[in-house]
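Take this structure first; my questions come after.
The complex is shown incomplete by one protein chain, all other protein chains being positioned as in the whole.
After this line comes chain A, so read on.
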Amino acid sequence: MTGPADNGSAAKGSADQGSADKDGQVPEHDPHAPGPHDPDGRGHFGPYGGRFMPEALIGALDELSAEYDKARLDPEFTDEFARLLRDYAGRPSLLTEAPRFAEHAGGARVFLKREDLNHTGSHKINNVLGQALLTKRMGKKRVIAETGAGQHGVATATACALMGLDCVVYMGEVDTQRQALNVARMKLLGAEVIPVTSGSRTLKDAINEALRDWVTNVDTTHYLLGTAAGGHPFPVMVRNFHKVIGIEARAQFLAQTGRLPDVVTACVGGGSNAIGIFHGFIDDPDVRLVGIEPGGKGIETGEHGATLSEGSPGMLHGALSYLLQDEDGQTIEAYSISAGLDYPGVGPEHSWLKDTARAEYRSVTDAEAMHAFQLLSRTEGVIPAIESSHALAGALKLGQELGPDAFILVNLSGRGDKDMDTAAKYFGFYEES
């Protein structure tokens, strides 16, 4: 009873997603409904989150909060969002068992939530469709965004093309080189791509530059932040736009296996795909939630992006959360082979999930991620994003730890087409030809 044919019946529509629930618990049907996992009124998850932002932006954050609080309860908005996810993004995404890959995971059963099959090739489309709809509701005509690997930039440019919004994407100069194909995609979609040459010239600096643009043009412009980080309401809002991943996956998992997974794992850069899938299972106490951070060249080398594993609480880009920082509070530049994961901060809810031990965070190295990247390609015919390959490498280890009785759900957050150049260089394919 596995395979793509089962996916549709399990998760079509929004009203009956829990119908396959066999353990008697009532799953969360409405991803937008306020609930016990929301932050307090000022955006705090425990001590984390909040608004460490310039006063000049507080008005815009207040406006966004007020609009989002109305929209999340407004069927006109939530229905339109659900329609776009279904008819434009292609949801529900499949749940695919990966038995040949799983042979390398201690014989555990491994299932992939196929966010790579969404329109634009990653989970990012969920959040951008939601925020672009909000932008229109607020009467703003211009959207700015940051991007690391280019997945969020492409998704934002896509939503802006769809909805007739002007789009400017800030991208670190280093990343524009690593991800030239995505730069071309964004331009084709009508976006202006601005290479950022300050600081480390990667994602962190792209966010800095986008914030500088926003504070200057806030009357006309919405900052479409791409991860569940930043000042309130971004972490809760972005999370809720991605909850569909976890809600679908839970129903699909039950339909295919008759049970819940033992572990749900996802890669964590800023943490948006992870928070989205985790929330499908957050009230299932027996389901372990494991976030996989980029260990880069190895934690001991200092060249990594393992914020939750190695960082300490601090403020970056508007929220208190774990942060890679030195003893003076200066941000330490992150490193990962994956342009989408080399971010020294992380969304504040992950910090809270770590401190409360509801989720665990560990890291895998570049080499482990690239091994999983190749392994999934060769065993299942699915080329994952290098970001998602971190979660796959985590699943290999988890499977070996847990043994053949384990059921593991991996969020395959994106596809690897964009990473072909990095991969070809890494594996020496160019020299072979």
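Simple rule for what comes next: contacts are C-beta pairs under 8 Å (C-beta built on N, C-alpha and C of every residue); 3 or more make two chains touch, one makes a residue touch a chain; residues count from 1.
Just so we're on the same page, contacts and distances are computed from a predicted model.
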Candidate names "Allophanate hydrolase subunit 1", "ABC transporter domain-containing protein", "Glutamyl-tRNA reductase" or "Tryptophan synthase alpha chain"; UniProt protein name, chain not shown: "Tryptophan synthase alpha chain"
Among A:Ala108, A:Met315, A:Met370 or A:Ala406, residue touching the chain not depicted: A:Met315
Residue among A:Pro34, A:Pro54 or A:Gly258 that touches the chain left out of view: A:Pro54
Option from A:Lys70, A:Lys141, A:Arg212 or A:Lys425 whose C-beta touches the chain left out: A:Arg212
Listed residues A:Arg72, A:Arg178, A:Lys204 or A:His279, member touching the removed chain: A:Lys204
On chain A, residues whose C-beta touches the chain left out of the figure: 42, 50-60, 62, 198-199, 204, 208, 211-212, 215-219, 312-318, 320, 323, 325, 327-331
